[in-house]
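Some chains omitted; the rest stay in position.
By letter and in written order, the chains are A and B; residue numbering begins at 1 in each of them.
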């Protein structure tokens, strides 16, 4: 049955600047539900990112290495266009807080109008990551914080510190 | 592969007192993602419901009649116990508003602690149902509102009016 094989694949889109344990938690949870999870990393020409697309993808790949069924790909432009190209009909988003909720709802409803064959489903990270954000990690590191390994993998922290303090 | 066949089945639990077009919208959206959706209607011995479990199940069945792959079943006690018995690992919940969000998060995190092999995913109803609730419909009908067919199926309204005003 066509539909069934589609539902075992899902896209998890984001900017991942850089990937955190909150993202990794969602990837693992998504992978319990879907055979194949494509982590789609946004080019985001509009928003300035700290890491380049290539750097963000390299970190995502390193962080998800060895999880069969999880792959990482860049995307340009609208996420619904990327998802449609892949012949997938479900996107995953992590929901952390109230402000997330509103933004995510806006995005999901806009995406639904752009392509109503694609559904967004929301998953909940573990409580320990419920307030974690890439933005806060970057701010903390920028102000001199070290030992961020309860938030991000060690190799990500190393690159973050190098990016922020050594150039 | 075991996991894949599991992910094509999902449980959508609730009280459904009575079923609204908001619930039906979520059932249809869930059914696009999963081969089989079991609508699990809670006995809820603690909370007083307007309709009996049998009446709520009968309305759910009538409302989802003809949708292959959707079935309706009662459950007693903890929803995670019901889901586990069915050898399913995913529950679906509709997310409407901020207050939903909090309650749903509390419930989902509690359920995760009770059984961490079961994930809750959240789906978003159509905007037109984003503020709809069974409770509000019952209140409106109790105060004399008629013509509620943009909220609930006609046969549900008929039973609601009869329940509220003819006994």
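Just so we're on the same page, a contact is a pair of C-beta atoms (placed from the backbone, for glycine too) under 8 Å apart; a residue touches a chain by one contact, two chains touch by 3 or more.
Everything quoted here is computed from the prediction, not taken from an experiment.
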**OP:** Assuming 2 chains are placed, give the number of copies in the entire complex as this structure defines it.
**Re:** 6
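Here is the rule we go by: only the chains that are shown with their structure count from here on.
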Original post:
If you average the CA atoms of chain A and of chain B, how many Å lie between those two points?
Top reply: 30
**OP:** Could you please specify the touching residues of chain A with respect to chain B in the complex?
**Re:** 1, 3-4, 7-8, 29, 32-35, 89-90, 95, 98, 101, 105, 108-109, 112, 119-124, 127
